[in-house]
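Working notes, structure below.
Only one protein chain is missing; all other protein chains are in place.
To keep things simple, chains are lettered A and B as they appear, and every chain counts its residues starting from 1.
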Amino acid sequence: MGKIKDILSPFTAWGNVVKEPVTIKKPIGREAAPRYRGFHKNDIDTCIGCGTCEVICENEAIDLVPVDGIETKDGDSGLRPMIDYGRCCWCALCVDVCTTGSLTLSNEYTWVSEDPDEFRFIPGVDKKSWDDNEKGWKKPEPNYEFYGKKRVEMPELHAEDRDKSFIEFVTGYSKQQAEEEADRCVECGICTATCPAHMGIPEYIKAIRNDDLEEGLRILYETNPLPEICGRICTHKCEDVCSVGHNGDPISIRWLKRYIADQNPSEKYKEILNAENIENNGKKVAIIGSGPSGLSAAYYLALTGYECTIFEKLPEAGGMMRYGIPEYRLPYDQIDKDINYILSLGVDIKYNVNIGTDITLDKLKKDYDAVFAGTGLHLGRSTRIPGSDHENVYFATDLLREISLGNEIHVSEKIVVIGGGNVAMDITRSLARLQNNKFGKVNVTATSLESEDIMPADREEVVEAREEKAIIDPGWGPTSIEIENGKIKGLHVQKCLSVFDESGRFNPKFDESNTKFFEADMIVESIGQGMDVEYISEEIREQIEFDQRGRIQVNDYFQTGAKWLFIGGDIIQGPDVIHGIANGHKAAIGIDKFINQNG
Amino acid sequence: MKDLLERLNTKYNLTDIKYQRDNLVFLTIGKENTIDLVTHLRDYEGFTHFVLLSCVDWIEEGKFQLTYFLNQPERKYDIAIRTMIDRDNAEMVSAHHLWRQITTYQRELREMYGINFPGSPGVDENFILEGWDDIPPMRREFDTKQYSEDTFFPREGRKTHDPASYMKEKLYPTEPTTDKVNKTDE
Partner (left out) sequence: MNNLFNWEPDRSKYPTVKDNGELDVDLSSHKFTKLWVGPNHPGITGNMAVEITISGDEIVQAKTHVGYLHRGFEKLIERRLFIQGFPTCIRMCVAEPDYNEYILSKSIEDLSGIEIPEMAEWLRTLALEMARLQSLLRTVPGQGGTFSLGLGVQWGMYLRDLISDRFEELTGARIYHMYILPGGVRGLLPDGFKARMEENLKLIDQFVINIKKLMFDNVIFKKRAIGVGVIKKEWVDQFGIVGPNARAVGISRDIRKDYPYLKYQELDFEPPIAKNGDIFARSTVRYQELIQTVDLIRQIMAKMPEKGDIKSPTPNVLHWKIAKGETYIRSESSRGEYGMYYVTDGSDKPRRINLRGPSYNHAMSLLEHMLINANISDVHAIMVSLQTCPPEIER
């Protein structure tokens, strides 16, 4: 009978009386699961204080705070995240987004304290019992990303399509590619400090995301009046510190800059940059040299209303950008685009005028309210090894200048380049192209003191040179050039063991028993350049300070001891374009202050 | 679904028709005909399951969007009917007579957005916000963060730093003090 069963069956529960209870005897001390999201841990030496964790926290539980003993330096803000557990909900979004992977959660959850303020601490700095606990939440692996880790590849011409000609081989991002690349940026701004010109990098990348390229251009010009140029050949130190680069490819900051400049037509620059009505202030500044430092000084001075005149020794403007950097990396029309805009603001330029011989510096001092000199490093340095005075031994910069001027240069079938920097790569790759055109094959070898891992040239330059069939054979010190019957036969080298001594000074050591001979009928030296400041007369020199190594000393505004004379660019700092630009900008501010205080 | 829309189109002026999925369509109709369409769908097209009534605040356009979300359980498809009403003195014809739960929805919209549904039972009674004296809080202009800052006290001693500006301050303060510039001594 159903009824009877319904009365009896509940009593079966009494069976439990004789069973073992299932209650956990000691609930406190129970370890949480390996993935548990407990209190934070931070590997403080890996963290770079980028603040991305702070941005993603939906509860505003994180503050970035300075920490004693952690220095603010390139690539590290010196700040570290402090967590307020009054707000944290243990979602671990901060862990999943952390750019360096330093931040994790422990599986500790039972910690208590009577002092509420203790629940606000800097993980990794304020020591906690769980700091060495391996368990706890980590960013899930693999293929679990909150932003793109891989760079959008820059389209390039294939080696076969580029190794005969000087046409630009990097073709530039399309809109979609640029926006995709810009999307990867986490906007931490760590890069800005490292950029010599302190460009507003996250801001212009954001402008790309918003497809507001005019705004992008305005941001570029705030700190850099040569964006087409820098967008192609900048040494991009910013990318070395990019926080996204800690776990993936750094953002292609340089290519994004180029994208903005490329997309804005020159006719619209004045309107976009709001430079249509600049009021002349009646003051005059002379600028010697039309390299990046001179151009940058001229631009910022012209914007403030100064009447600027540039004096340039060569027939065209741009300095090393035009006469050093090869055309396949930096086409002349792009140099012109940047420079013409600067000239369009009323900057005057006098070509083929050599200060020192055609006009003296003293005359400039008299005729102008101030002078800026950015004359660069143009004297080639020689190895001075036996045979280096042969007529078929050249300086790289001389050859590059001749190529740019459109003059024919001597090219022979077997060439050796001495040097491992970017200039050496430039001349090697230029010569490879010329050989290819002339002989239908390439036979150029570049050799440097530095071994492959410490070669100063950019990695991609070495790779691309090899793609273009040049031989790069680093780690050798040249000893002599063999000459037979007045003709070069080749270069003797010995193995270089180390370049710098313990204290970091240049002091190469060699293994004399390990030698090699590079056959060649032409040799190019590319081991650095020196300055030529003959135009500064004795009298002025006396007012200027030099250090023991003969380098000119300037203050923060690039002002020399001769107060009206400001000097910047390669002579002072660098050597690269962006330092020149930054110097020129600072000098312009300094000149403005100087003239205003003077008058 | 397509033929249903064709049928409706002959009777009603429907705009902004968007198929979000094969079985989910969003469309807009004028305020006057909304309840008529809802009733029609319920009584003649088998949309017997009322899913929800919601409001979207398009403050920039000065409009509230009311969304009546209806489901046809037999055919398994959904129609979301949008209607735009003015934000100022927002008012809409009540639909409480069609489904019982609409009373609750209308009460909530009255409280959270300030939309009136004259005749809807208990529409003016507090629903969730007993003792609320600010503007209806789901309106876009109501700033939750501001409200909490004004109402509660912040935790003492919290201060954060923006990495980029902190680095600037530490590594390259913009204006090196003017006395570092050599003064002209002439």
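Throughout what follows, contacts are C-beta pairs under 8 Å (C-beta built on N, C-alpha and C of every residue); 3 or more make two chains touch, one makes a residue touch a chain.
All figures in this text were calculated on a predicted structure; none of them were measured in a lab.
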Inquiry  = Using the document's definition of touch, tell me which of A:Ala13, A:Ile28 or A:Val112 contacts the absent chain.
reply    = A:Ala13
Note = Which of B:Val93, B:Met138 or B:Leu171 touches the missing chain? It is B:Met138
Inquiry  = Looking at the full complex, which residue from B:Asn13, B:Asn126 or B:Ser165 touches the chain that isn't shown here?
reply    = B:Asn126
Contacts of subunit B with the absent chain, listed as residue ranges = 20-21, 23-24, 26, 48-52, 54-57, 67, 69, 73, 76, 78, 80, 99-101, 103-104, 126-130, 137-138, 142, 144-145
Remark   = Even though one chain is not shown, subunit A touches it at residues 3, 5-7, 9-10, 12-13, 22, 32-37, 52, 55-56, 58, 89-93, 96-97, 105, 137, 140, 143-148, 183-187, 206, 209
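One rule holds for everything that comes next: only the chains that are shown with their structure count from here on.
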Request  = Could you grab the centroid distance between subunit A and subunit B? Build each centroid from C-alpha atoms only and quote it in angstrom.
outcome  = 46
Ask   = Considering the complex alone, what residue numbers of subunit A touch subunit B?
value = 49-51, 54, 62-66, 72-73, 77-79, 84, 86, 120, 188-190, 192-193, 198, 202, 555-557, 559, 561, 563, 590, 593-594, 597-598
Inquiry  = Going by the contact rule set out above, which residues of subunit B touch subunit A in the complex?
reply    = 155, 158-168, 170-172, 176, 178, 180-186
